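Following this message is one structure expressed as structure tokens.
Here the complex is missing one protein chain, while the rest keep their positions.
For clarity, chains are labelled A, B and C in written order, and residue numbers in each chain start from 1.
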Amino acid sequence: MDIEIRPEDQPFADEVQRWLDEHLVGEFAEHRGVGGPDDPAAWELRLRWEKKLSAGRWLGLTWPPEYGGRGATLSQAIIFEYLYARAQAPYRLGVQGQDLFGPTLLMFGTPGQKARFLPKILAAEEFWGQGFSEPDAGSDLASVRTRARLDGDDWMIDGQKIWMTFGTSADWLYVLCRTDPRAARHRGLSLLIVPARQPGVEIRPVTNMLGDGGFCEVFFTAARTRADLVVGAPGDGWKVAMAALGVERGTLLIPQQLGFEREAEHVLELARGRAGATGLSHRLVDAWIAVRLMRVTTLRTIGELVAGREPGAQAATSKLYASVQHQRLLELATELLADDMTVTGGGYALKALQRAFLLSRAETIYGGSSQIQRNIIGERVLGLPREPRPGSTGG
Amino acid sequence: MDIEIRPEDQPFADEVQRWLDEHLVGEFAEHRGVGGPDDPAAWELRLRWEKKLSAGRWLGLTWPPEYGGRGATLSQAIIFEYLYARAQAPYRLGVQGQDLFGPTLLMFGTPGQKARFLPKILAAEEFWGQGFSEPDAGSDLASVRTRARLDGDDWMIDGQKIWMTFGTSADWLYVLCRTDPRAARHRGLSLLIVPARQPGVEIRPVTNMLGDGGFCEVFFTAARTRADLVVGAPGDGWKVAMAALGVERGTLLIPQQLGFEREAEHVLELARGRAGATGLSHRLVDAWIAVRLMRVTTLRTIGELVAGREPGAQAATSKLYASVQHQRLLELATELLADDMTVTGGGYALKALQRAFLLSRAETIYGGSSQIQRNIIGERVLGLPREPRPGSTGG
Amino acid sequence: MDFLFTDEQLELRATVRDFLAGKSAEETVRRLMATEAGYDPRVWRQMSDQLGLTGLAVPEEYGGAGFGYVELGIVFEEMGRALLCAPYLSTVALATEALLRCADEAARRDLLPGLAAGRTIGTLALLEKPGRWDEAGVQTRASRTAAGWVLDGAKRHVQDGHIADLIMVGARTPAGVGLFAVDGAAPGLTRTSVPTLDQTRKQANLEFAGTPARLIGDDADGWRVLRRVLDTAAVLLAAEQVGGAFRAVEMAAGYARVRVQFGRPIGSFQAIKHLCADMLTEAEAARSAAYYGLWELAADSDDVPLAASLAKACCSQAYSRIAGDAIQVHGGIGFTWEHPAHLYFKRAKACEAMLGTPGYHRDLLAARLGLRSARGMEA
Partner (left out) sequence: MDFLFTDEQLELRATVRDFLAGKSAEETVRRLMATEAGYDPRVWRQMSDQLGLTGLAVPEEYGGAGFGYVELGIVFEEMGRALLCAPYLSTVALATEALLRCADEAARRDLLPGLAAGRTIGTLALLEKPGRWDEAGVQTRASRTAAGWVLDGAKRHVQDGHIADLIMVGARTPAGVGLFAVDGAAPGLTRTSVPTLDQTRKQANLEFAGTPARLIGDDADGWRVLRRVLDTAAVLLAAEQVGGAFRAVEMAAGYARVRVQFGRPIGSFQAIKHLCADMLTEAEAARSAAYYGLWELAADSDDVPLAASLAKACCSQAYSRIAGDAIQVHGGIGFTWEHPAHLYFKRAKACEAMLGTPGYHRDLLAARLGLRSARGMEA
């Protein structure tokens, strides 16, 4: 994956590379590429690394200096992510705060909220958890039932959230709550900032099919937060939450893409080493093609973002394409591994390709399932009509 | 494709084979396999052949003798179709009357109707056309708008039908009409028998993408038919039409299956002759597998029908499976033909594989599109809920 | 007109399904998959004694019930549905089948009754390198000594190898490949349990160091027998895959009927409804594939190798895809450990590799269809 570095950005790129060369040594160099968006592996080491990044002022690059950022350009942020991912520095723990909640707060927060929360995110001192989904509100977020009501100077919150990444390590939660029980669906929701460590909040890991605990469920029982800790106005929760989900994450495309390329190369290498993979040659070629096309598509989107243009339709289709193709790549990997695929290490310790294979099943579910993606592409890009609201159920 | 012939059916099988050996000679032998369900090729020759079949009493085998049938068992009918298709006798022209309308009239017709129409079908003297679909009622048959009202002793019919196979050769039409304009959708429909050759009926061929005219559109302008020429009671049209579409056509599976097998063998033979088809070997194997599985599935369904059991779910999934797999087989054929695929004979004369390839696009559309098939499988077999009726159109 | 189950066969299916509903419920599967042995000896005893499943297709003269492959296939299909944790495939499809196919009547008389009665747990140790299910993959050495034959070498991915009383082994003799029987407690045999991705089915690696072994049949005749065993086991495994695939379809459809999102059961959305319809369509095709294999086995036809590779390739792919789609229909909950969807998905994945991947079997079919030369295929 080659991004173009413009002459004016070259000094910045050199600075990034120099810093990485100096700091990505020792235990960090030994843990190249460790972790992933939902993967809690090597937590303590990654936390030490994240503090170093913070000290170097490499977190929240595009944020205003007053909150600890550098006010860098998107182009610089992309260069950083590219060099960072290419060096296989550890996957950052603070994605929730740095890439999701932080940008949302920058858009909708009060000056006081920003001053209170943003610097702690970039200092890697406070971590965040997203409380959007509920057991009965997965794809259908508008039907969240967790409710909050004002009780004196506090909101009192009752309900349940699920699929919170790294919830057990969160200091603060941003929680979509129903604050007006009479308003229907999208209306009557508010986004509250809730301290995670209080008696009314119970956070339990949910074990996934790998046997890992990256996700959590959260129970709120008369949990409290201050009345002013609402992002945007009360009742604007839907708008704010959608903005959080739609935050421009062009920079996150880069580590994902470099990860795909490494995996694809690994799979081709496996195939080269296996006599009898000839019959699979076209499927292997197709897997390689798909990864190469994801690269081009990523570069198209990044190019548009950096140029300040509205991203084209490929930005809408790329998640669907990538998640489906990634599953295919790993299905191919498992077929090449053959019987080796069937055994693990002790304590259900999975090999890298086994982990990736199992995790890939979630990629078509989380962050908007493939079905939801197709709805969005069909309706927002192709202008197809929405489903009619149910009248009566057909006979 | 091997069907099992039970000892008690052996004399019948011998009789069929003897007759075929004696009659499938001369011009008929020279036109082995000519025609298809929607293919009007070699009409005159096929008409001569069909008269011979009639003289031999090989049409409508299972129908009662009083209407010209033999009252044969399903098992015998299947043996006949198998030997017939294996001998590549010309594809029969009278499918509409023999396999669709006739069985429906046997179920719902009055004695007078049966006596009037059924013998002429088996005599290959009168041919039939199905008037169900309309330009605005394709997948959604319940919204037919062609209307009929009683005018003295006649129905008077106005409207338009489309996708009538072999319409220009039809003597009679069976037409789904709205006879009660106040009743909604499924209700208020009747199935009328309408003479095709009258001033109020205009039948025009619709050229398909092959440049052929197997299908027709039909315009009714104050067309007339006798008041008693309604199948079932007035208002029962939906029930009767659905029965016509659901008529047990297990015997039709056999020529289709043998046709698939011949095509698959042709494609494999092409591949064996082409250097460099190695990379396609798995796709070729998959195509062969699919055709072999269609055979097994057909035999499973026929076995159940002959045993008088309710056919299993495979009977519901097989049309979807076959049409999709048949398209794949022919896509593979076109890839093997490579540049040869791009040229035709003079006058847009298509090669057999080109014809089959283009026709295969219709197989996922006509007779219930793949989308409709998936609805049926989902709802009737898996018990999934129907779409809710539209209330308001979503925002 | 013969692809039809008899009433007796349908009854067998109902009996086995009933039995497993009681003895292989999800909580039982979860309990057993966490044990080292990986099965419940009491249930195994009931399967053998009450239902006669271990000897179902063993001729009566060796203590079996004398049924055929179609009946056996029905049992495998039901076991696949129920994710049964038991050494049935290894005992019945591998060890028993090897003895049935060999040309050694004495060995059959000695060894089959124990297997048929469920008193002996058997297996087959063949694979040495991943994916190498062909004759050339057999490198373990068999040597004739004064005291009889001894084996030296290592076998991997031996199903239930950690508990088997009787291990059938393919090994290279001076004359070719021979089939051997080794006692599970033989000296010079080291068994190492290996943790499996699909925890409902266990494996061991076996090392042979001068391990005494009994030659079964002729010392050059082993591959003929093993080839047929592999084909037979592939078909029976395919039947198991079909059972699991149908259960996954049912789980998905069942969830889609009741799970409400956007004010409607998700199964009323065509996105989910049509996905389920496609799953069922593929499952029915897979069922035809497995039944084709069973019927060819029952007819002892020349097409058994063709049908076996077809069944294994097709059912492997269908099960994996359907089990993956079932997770998709369930959404987030289907990705959790507590939901059974992953148990089917992992079983599907493990079955896929076992006895040759879909790609391996497509290669065999390509060669048989004259499309290209096979790798590692004789005949």
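Here is the rule we use: a contact is a pair of C-beta atoms (placed from the backbone, for glycine too) under 8 Å apart; a residue touches a chain by one contact, two chains touch by 3 or more.
What you see is a predicted model; the values in this text were computed from it and never measured.
Visitor: Which residue among A:199, A:246 or A:385 touches the omitted chain?
Guide: That would be A:385, which touches the missing chain.
Visitor: One chain isn't shown here. Among B:156, B:341 or B:376, which residue touches it?
Guide: Residue touching the absent chain, from the options given: B:341.
Visitor: Touching the hidden chain in the complete assembly: which of A:17, A:168 or A:314 does that?
Guide: Only one listed residue reaches the unshown chain, and that is A:314.
Visitor: Touching the left-out chain: which of C:5, C:19, C:246 or C:269?
Guide: Spelled out, the listed residue whose C-beta touches the missing chain is C:269.
Visitor: Consider the whole complex, including the chain that is not shown, and state which of B:8, B:21, B:66 or B:136 touches that chain.
Guide: B:136
Visitor: Using the document's contact rule, name the residues of chain C that touch the chain not shown here.
Guide: Touch with the absent chain occurs at residues 269-271, 274.
Visitor: List the chain A residues touching the unshown chain?
Guide: Counting over the whole complex, chain A touches the hidden chain at residues 3-4, 6, 75, 78, 268, 271-272, 277-278, 281-282, 284-286, 288-290, 292-293, 296-297, 299-300, 302-304, 306-307, 309, 312-314, 317-318, 320-321, 371, 373-375, 377-379, 381-388.
Visitor: Take the complete complex as the reference. Which residues in chain B touch the chain that isn't displayed?
Guide: Per the touch rule, chain B residues meeting the hidden chain are 133, 135-140, 143, 162-163, 206-209, 211, 274-280, 327, 331, 334-335, 337-348, 350, 354, 358, 361-362, 364-366, 369-371, 374-375, 387, 389-390, 393.
Operating definition for what follows: only the chains that are shown with their structure count from here on.
Visitor: Going by average Cα coordinates, which chain is farthest removed from chain A?
Guide: B
Visitor: Report the inter-chain centroid distance for chain A and chain C in whole angstrom, where each centroid is the mean of the CA atoms.
Guide: 40
Visitor: Quick one: report the Å distance separating chain A from chain B, using the average Cα coordinate of each chain.
Guide: That pair's centroid distance is 53 Å.
Visitor: Which parts of chain B, given as residue numbers and ranges, touch two or more other chains?
Guide: Residue numbers touching two or more other chains: 278, 281-282, 385-388.
Visitor: Give the residues of chain C touching no fewer than two other chains, as numbers and ranges.
Guide: 264, 268, 272, 359, 362-363, 366
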